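Below are the structure tokens for one structure; questions will follow.
Of the protein chains in this complex, all but one are displayed in their positions.
The block that comes next holds chain A.
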């Protein structure tokens, strides 16, 4: 009776799944991978550890770059985290979806399929590449819904915190560039919240509880649009390049402002002269086209896409009657321009009624959620 009714620590440890523990989110542009590196491995375990498992662990933890395009975001690493009875570090890795075939190849080379582990994957790619995993690497994916994972992952990380610091932050005085400052906050009583996930495309969710949410709408003008248009307009090749250019440009050379049309403010409706009346509105004129720089174009593209997302988010918040808007997704990675602009837009257009919140682990929540599914499944056993 005892062994059935009570789960001792030892029994609990046996019921955790086999290593390695991965969570994968295969998106349109990026693959996000979270890897749990156990640090409480006993000598006994080390002894029994199979060769390829060891080599995977070493490969992942001793490098910060993988191949030409894989990156480990070291600054996001969660140290000494307890998951499913084990203690370890949670690593956050990303690489372009285009490199997926190479990744699967690696899985085959390292004989991943022999490791009796379940590979939990979410995102569209979990469906798209399911067959490839099977045929090329003899791996069976456990497919999960991306929005379920997103919410689960987000709530988990917020709960465990960021190495003792809050995961969530916002901007105080977003409308004043001089006193605008980043401030931490907690997502206690997070519900209801409007969750805006900005990846290649955008999904907007209204979340009422961990298991009660709905996808309100989405837009196809997302991070992929920003990068795509930037590449076409400026010849840049990476997200980093695009943002670099944007930080140096002046979008007012590209956009037509209210004052360009009215000579000042449009007083009747309270529109300041500095507001953008028409994005890229100057570009129909050849002289202007010839006088702007690539940096200006990059900036204008960033501003346009960001403001549009802000608009749609704000309208959704109004319609759903939710005051808290949380922005996540890799579009905001290293993108302070957009983050601050979203904070400003939410605050300004709602006259302070809406608040924009951001999370440090931005685009990784789907992968975290997938990892948690792996651990949950075994907990049920």
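Definition applied: a contact is a pair of C-beta atoms (placed from the backbone, for glycine too) under 8 Å apart; a residue touches a chain by one contact, two chains touch by 3 or more; residues count from 1.
In this section, contacts and distances are computed from a predicted model.
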### Query
One chain is missing here; what is its name in UniProt, given the choices "4'-phosphopantetheine phosphatase", "Geranylgeranyl transferase type-2 subunit beta", "Nuclear pore complex protein NUP43" or "Importin subunit alpha"?
"4'-phosphopantetheine phosphatase"
### Options A:312, A:328 or A:341, residue touching the unrepresented chain
A:312
### Task
Write down which of A:72, A:256 or A:355 is the residue touching the left-out chain.
A:256
### Query
Looking at A:87, A:111, A:217 or A:252, which residue reaches the missing chain?
A:217
### Query
Please identify, in ascending order, the residues of chain A that touch the omitted chain?
27-29, 96, 98, 123-125, 127-130, 145, 147, 199-201, 215, 217, 219-225, 227-233, 237, 254-256, 261, 269, 275-284, 286, 289, 297, 304, 307-308, 311-312, 315-316, 318-319
